[in-house]
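The chains shown are only part of the set, and none of them has been moved.
Naming follows writing order (A and B), and every chain is counted from residue 1.
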Amino acid sequence: MSSLIGVVNVVNTILNTPRIGWLQRGVPQAIAESVGDHVLLTSYLALILCNSVHKVDSDINADKCTSMALIHDAHEALIGNVSNSARSLISNWRDIETRLFDELQFPEELRNYFREYRYGLSIEGRIVNLSDKLATLIRACIYAGAGYDTKELIINYKELIEKLLSEFTGNVGQVISNIVKPILSWCDDRAITHTLSNESPQ
Amino acid sequence: MSSLIGVVNVVNTILNTPRIGWLQRGVPQAIAESVGDHVLLTSYLALILCNSVHKVDSDINADKCTSMALIHDAHEALIGNVSNSARSLISNWRDIETRLFDELQFPEELRNYFREYRYGLSIEGRIVNLSDKLATLIRACIYAGAGYDTKELIINYKELIEKLLSEFTGNVGQVISNIVKPILSWCDDRAITHTLSNESPQ
């Protein structure tokens, strides 16, 4: 990127942009996670996951995961946070995102990182993608505990995460699974019980 | 629309979605205008403008202006608030908006209202469009007064509004102009002086 000032604008914008998915489920803006909040959580999850995976597969670069997670939604500073339903209406959404990311004029290495993540081109990219989904699920469970209706999203994301988990095999798959499973249980404790008591009011 | 519940979700979502244009200019989320805030201001401006115009041209329906303004951004509940730069990257953005609006399943009259506004098909639609731009300019000037950098946007919107004003002719044009001019001056007082003192500190 040509200047740090541009970076400051990117960070400020994503820190102030709430994720539309929460707003659509009734979470008030004042307590809704921003894109920047989500990026911070994703980066921490990716750092911990990759650090653990590195211990069984030294080819994996944990610090690269962090950088990749850190920039994975940077282009939303240019576009805003767009709902999934709108994305599906627009053909080649992923390519539009990549084009927008390039407009940020980040250094070439980071533009490559974005592609690795967005198109799943490396194991680091795939762990960042898993971290991204996990971060969303975690937040959904927290909102469920506070009485907001994220039940359907939780079901969908748990399926999605199970599918992503199944694509990591061998020792790597085992390590990731051992770390992720407890958080899925933690999530159930918060979300499902509340949902049940909502559903059976007799 | 098949149910009021859908309407409630639309209203709640736009009331909680900050406009990305303000966030990109450094306005913190907690004080940034939401899409719903903007809709309320636009509706009031359209109501007053159309009510006054009605007095010199009884064909104009002031109440229709209000309904039209009220629904003019409803589809953003489905998509989120997308920046202008992203819109320009996507061909036929206006048609995507219209398609999304139809997904809201509002009654036919309101879907027609949306088209009148979006494509400028009636004088009411054009006054709502003017009100939309005016509401944005007003907010930009308020933010300038509080130290946020909206100067460039103000210049662009003043030009745009002058152009829209010039397209209303005769008595109608005169009435509209008489109402709008004072707010342009009010805007200058807030925005330009602050800008000047920022730029020439000697």
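A few comments on the model shown:
Quick note on the criterion: contacts are C-beta pairs under 8 Å (C-beta built on N, C-alpha and C of every residue); 3 or more make two chains touch, one makes a residue touch a chain.
Note that the coordinates shown come from a computational prediction; the quantities given were computed from them, not determined experimentally.
Every protein chain here shares one sequence; 2 sit in place, and the complete assembly counts 6 copies in total.
We adopt the following convention: only the chains that are shown with their structure count from here on.
Residue ranges on chain A touching chain B, taken from their complex, read 9, 12-13, 16-18, 20, 23-24, 26-30, 32, 34, 77-83, 85-86, 89-90, 96, 99-100.
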